[in-house]
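All protein chains of the complex are present and in place, except for one that has been dropped.
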Amino acid sequence: MEMDMVKYLAKLAKLSFTDEELEKAVADMTDIIDLMDTIKDIDVVYDAYKDNHNVYLADLRKDEAMPSLPTEKLLANAVNQENCFVVPKVVE
Amino acid sequence: MSMDLTVKQLRDGLDSREFSAREITQSYLDRIEKIDGQLESYITVTGEKALAAADKAQQRIDAGESAPLTGIPMAIKDNICTEGVLTTCASRMLENFVPPYNATVMDRLEAQDTVLLGKVSMDEFAMGGSTQTSAFKKTKNPFDLTRVPGGSSGGSAAAVSADLCGAALGSDTGGSIRQPASFCGVTGLKPTYGRVSRYGLVAFASSFDQIGPIARSAEDCGIILNAIAGYDYHDGTASKLPVEDYTAKLGMDMKGKKIAYVSEFFGEGVDDEVRNSVLAAIDSYKAMGAQVVECSMPSLKYAIAAYYLIASAEASSNLARYDGIKYGHRSEVEGSYNDLVIASRSEGFGDEVKRRILLGNYALSSGYYDAYYGKAMGLRQRIREEYAGIFEKCDLIITPTAPSVAYGINENIHDPRKMYQADFCTVTVNIASLPAISTTCGYNADGMPIGMSIVGNMWKEADIIGAADAFEKTFVRRSAAL
Partner (left out) sequence: MISDYIPVIGLEIHCELSTNSKVFCTCSAEFGGDRNTRCCPVCCGMPGTLPIINQTAVEYAVRAGYALNCGINKFSVFDRKNYFYPDLPKAYQISELNFPIVLAGEVPIEYEENGEKKKKSIRINHIHLEEDAGKLVHDDLNGVSLCDYNRCGVPLIEIVTEPDMRSPEEARKLVETIALQLQYAGVSDCKMEEGSIRADVNVSLMRKDATEFGTRAEIKNVNSLKSIYRTIEYEIKRQAQILDRGGEVVQETRRFDANKGETKAMRSKEDAHDYKYFPDPDILQVNFTDEDLERIKASLPEMPAQRRERYLSMGIPEKEAMVIVNDKVISDFFEDCMKVYNNPKSLVNFINGEIMRRINLGEIDKDAPKYTAAQVAHLVEMSETDKVSKNDAKTIFREMAEKGGDPEEIAKREGMIIVVDTTRVHEVIDAVFAANPGPVEQYKNGDKKVFGFIMGLCNKELRGSATPKVVKEELEKRLAAL
């Protein structure tokens, strides 16, 4: 796997690596992809219809609203302000 | 007092007033205090809560209303959410995460007044087979402290094996219950996908994850499965099929049972001692009257790739929510939203988790999706069909649980490829959603336990528990050195 690909995947995954870590990641990923490439030998196509568990409309949850979690419990594990989760200002 | 007691024995002791729930709980807490410094299985010990729960359980016992798990002290893998109790997934990312809700299995255990001793270690986010990727407690093997306990439910298996709890819950995505059970010389059950609710189990790979028991015997696994199995409103993938009594087939009569011997599981890469021990176990089943049918699974050689592609793809999406904003590690970095998320994730996740996230992103990214994720999903269907073919002819499949016994700490950890390949005995069971139980079938020359897996058809937990129990009744299990 190329360095550029690892950098692109890191960007997609919102991860950052030091140069040293990147070198290691490229080596590891190359090795791992090599193992994954064993599936290139076989010709199979996924068929979504085969994965049907026969769940029908009537089996789904009834539309009843129930009490929500108290706001302070919801925010207990987070930096919060004015009953909200807080992030650095996002510009649209 | 010996602490090497099965759930069944604990039940008898509690109900006959041989010991009280508080006494037995205190004994486990004392033993944890005494030896867990060496073993490093517990991330969190909930001593006070445990004693309070024990007292509550005692009232129920005294009233003669005890349920099978009332007053039984248990350890819970640290990826199962416990309301008000730290749930870390052995990751810096969730170092301070206290869930405001219980996993459904916790509600079900609490309904029987089970005693929670604490939360046990694991590979970070259940990714690994050694418990050495844990950010907090790199658990050791109770049979040999220089070796790994297996993983990812290494803390659960080691705690059971070292008598630091009556039984434990683990989770199994690609072998994470069975392989550590095998390494630590205990019994571990991975139920059929959908048999136990996943609600509150921190997701690794949603289509593979299942919670299950790790205990001293197949019977104990059945007792615990009885408590946790069944439909759950909060999990859309939980089955509505009625639950059975999973202890109903204990001591199963093996006469006429057809056991599949799938040669691919015994090939190259499996240690001789392991192969011979599992074959010997198959022979003892034969002696009990079972027939052995030779079968084949041609797609097994693709299973590792299919498993890692699908599991990592799902994991990359499941772990995207850890951004430092709603819970979990939040970086001190100054900067934009993007900077904050990147720094929090990069600081919070360990190397193995990052590798899986990269792999998952790769498998799903446009241009690679069809060749990797799409094909892996096709393979998954192919492997299911191959299993279905085997179960048309056979009742059970017996395979080694792992190609080797527990290896030395740090032996495999720097070689992800080798680490992944070691899972080939267990992953197809998850790929095909099947139930499987691992029990000890021998010891190698160093005295390390060897495990075999008994795989059943969908929803046939009672059968594999029964078959494992039939073997356990003929087998002398050794206690761990610690």
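Odds and ends about this structure:
Per-chain residue numbering starts at 1, and chain names A and B are given in the order in which the chains are listed.
FYI, a contact is a pair of C-beta atoms (placed from the backbone, for glycine too) under 8 Å apart; a residue touches a chain by one contact, two chains touch by 3 or more.
Since the model is a prediction, treat every value here as computed from it, not as a measurement.
Among B:Thr6, B:Ser365, B:Gln421 or B:Asn444, only B:Ser365 touches the chain that is left out of the view. Contact with the chain that does not appear here is found for just one residue of B:Met122, B:Val202, B:Leu359 or B:Val455, B:Val202. Although one chain is not displayed, its contacts with chain A can still be listed: residues 8, 11-12, 14, 48-49, 51-58, 60-66, 68-69, 71, 74-75, 81-92. Mapped onto chain B, contacts with the missing chain fall at residues 79-81, 87, 89, 94, 97, 99-101, 103, 198-203, 205-207, 233-237, 313-314, 316-317, 320-321, 323, 325-327, 337-338, 341, 361, 364-366, 369, 373.
Quick note on the criterion: only the chains that are shown with their structure count from here on.
The centroid of the Cα atoms in chain A and the matching centroid in chain B are 23 Å apart. Listed in rising order, the residues of chain B touching chain A in the complex are 96-98, 100-101, 233, 240, 299, 301-302, 304-306, 308-309, 316, 320, 323, 325-328, 330, 335-343, 345-346, 349, 354-355, 357-359, 361-363, 365, 371-372, 374-382, 416-417, 420-421. Residues 1, 5-6, 9-10, 12-17, 25, 28-29, 31-42, 44-47, 50-51, 59, 61, 69, 73-74, 76-79, 85-90 of chain A are the ones that touch chain B when the two sit in their complex.
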